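Take a look at this one; I'll ask things after.
With one protein chain held back, the other chains of the complex are shown just where they sit.
So that you can tell them apart, the chains are marked A and B in the order they are listed, and the count of residues begins at 1 in each.
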Amino acid sequence: MTPVELLRIFDLAGVAVFAISGALAAGRKSLDLLGVVVIAIVTAVGGGTLRDLLLDRSAFWIVNPTYLLTIIAAALCTMVYVRFRRAPEQALLVADALGLAFFSISGAQIAEASGTGGLIAVVMGTITGVFGGVLRDVLCAEIPMILRKGNIYATAAIVGTSAYVVLQDAGVIKLWAAVAGILVIVALRLAAIIWQLSLPVFTLEDRR
Amino acid sequence: MTPVELLRIFDLAGVAVFAISGALAAGRKSLDLLGVVVIAIVTAVGGGTLRDLLLDRSAFWIVNPTYLLTIIAAALCTMVYVRFRRAPEQALLVADALGLAFFSISGAQIAEASGTGGLIAVVMGTITGVFGGVLRDVLCAEIPMILRKGNIYATAAIVGTSAYVVLQDAGVIKLWAAVAGILVIVALRLAAIIWQLSLPVFTLEDRR
Partner (left out) sequence: MTPVELLRIFDLAGVAVFAISGALAAGRKSLDLLGVVVIAIVTAVGGGTLRDLLLDRSAFWIVNPTYLLTIIAAALCTMVYVRFRRAPEQALLVADALGLAFFSISGAQIAEASGTGGLIAVVMGTITGVFGGVLRDVLCAEIPMILRKGNIYATAAIVGTSAYVVLQDAGVIKLWAAVAGILVIVALRLAAIIWQLSLPVFTLEDRR
């Protein structure tokens, strides 16, 4: 399996998972059918699109329309599925953690392929992983989930992509560094959910 | 009339109409003079700007500053007008439907001219038509109108640009396909307003 094929599989897996999570989020807001598809698309392609704009590449879903078809299919299937059965909340949290991990590492790899250094690869990986969810929350007029208390989400993406960059600097080959980065992100995210880990909160209060 | 001239007229008509609708929306939020002009600009150029960024073109209003002057003039005239007379709500709904139609078809034509396929032309046309309104609503901290129940808005743009693409595939010349696409969008939008048509809503509820 070549690195390019690997990138491709990570990207498609992430796109499908995020489309499902976007469709479910839209369902909680009682949007109409089109609104659900739009939120699914935005959630799934938002991060990669911002990454591509910032790196001055063409948006990945314009180059290859398969992504859009995958997302629309995933959103429609989700709507049909939850008509008959309950949405599997537990399974979805795991799927979302996987999507975050795939997107973040593939985003970092695309940044590397554009010739950026390690710091920017971490930033681009994190943007790829989390920005779709930020757009989803902004469109629903909420403070984005990643900024609120009690979520190790972007943090997991930052730590995992940093691990990916550092391991490669230490001589580990790209494939294993990618696998390690993905495992770090999934493990951190699931640990945060299970034990309700969170970063300390910074509150500004007037003092005299 | 060449296709390029046609594009130009569609674009300018859409820009003026959307600037007026943006200024009126800002008036409902009691913004200051500059806020009104900013919302008018964002509403009028937001969709075309996102389209240009995604297609890796220069933003259309940077290349040709006439657009900005048109928008500023339209916003100021609107503010003066409503000081003396009531805003003609009915006329504006029709004007907005025309703006949506002009923008969507011209956006699809620009995408085609960039060499994209039919699916992406539909997506770009729809983005061009609706994204300015999405930005307007996000800036006013509201859930975008196109995502809420009871609006056939983006749907009209999708159906109309799809008609434009399919008709061309069927051998209809570009000009007539464009006219047909515009008529479809205007007709669908006005029908939705008159008979209050809406798409079914997708609501996620916990079931046991």
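To be clear about the criterion, a residue touches a chain if its C-beta (ideal position, glycine included) is under 8 Å from a C-beta of that chain, and two chains touch if they have at least 3 such contacts.
Everything numeric in this text was worked out from a predicted model, so none of it was measured.
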Omitted-chain contact residue, chosen from B:L12, B:V38, B:C77 or B:L119: B:V38
Touch with the omitted chain, as defined above, among A:L33, A:L92 or A:I120: A:I120
In chain B, positions touching the absent partner: 23-24, 26-36, 38-39, 49, 53, 56, 58-59, 62, 65, 68-69, 79, 82, 86-87, 138-141
Contacts of chain A with the absent chain, listed as residue ranges: 53-56, 116-117, 119-120, 123, 134, 138, 141-144, 146-151, 154-155, 158, 198-204, 206-208
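Here is the rule we use: only the chains that are shown with their structure count from here on.
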For chain A paired with chain B, centre-to-centre distance based on mean C-alpha positions, whole Å: 30
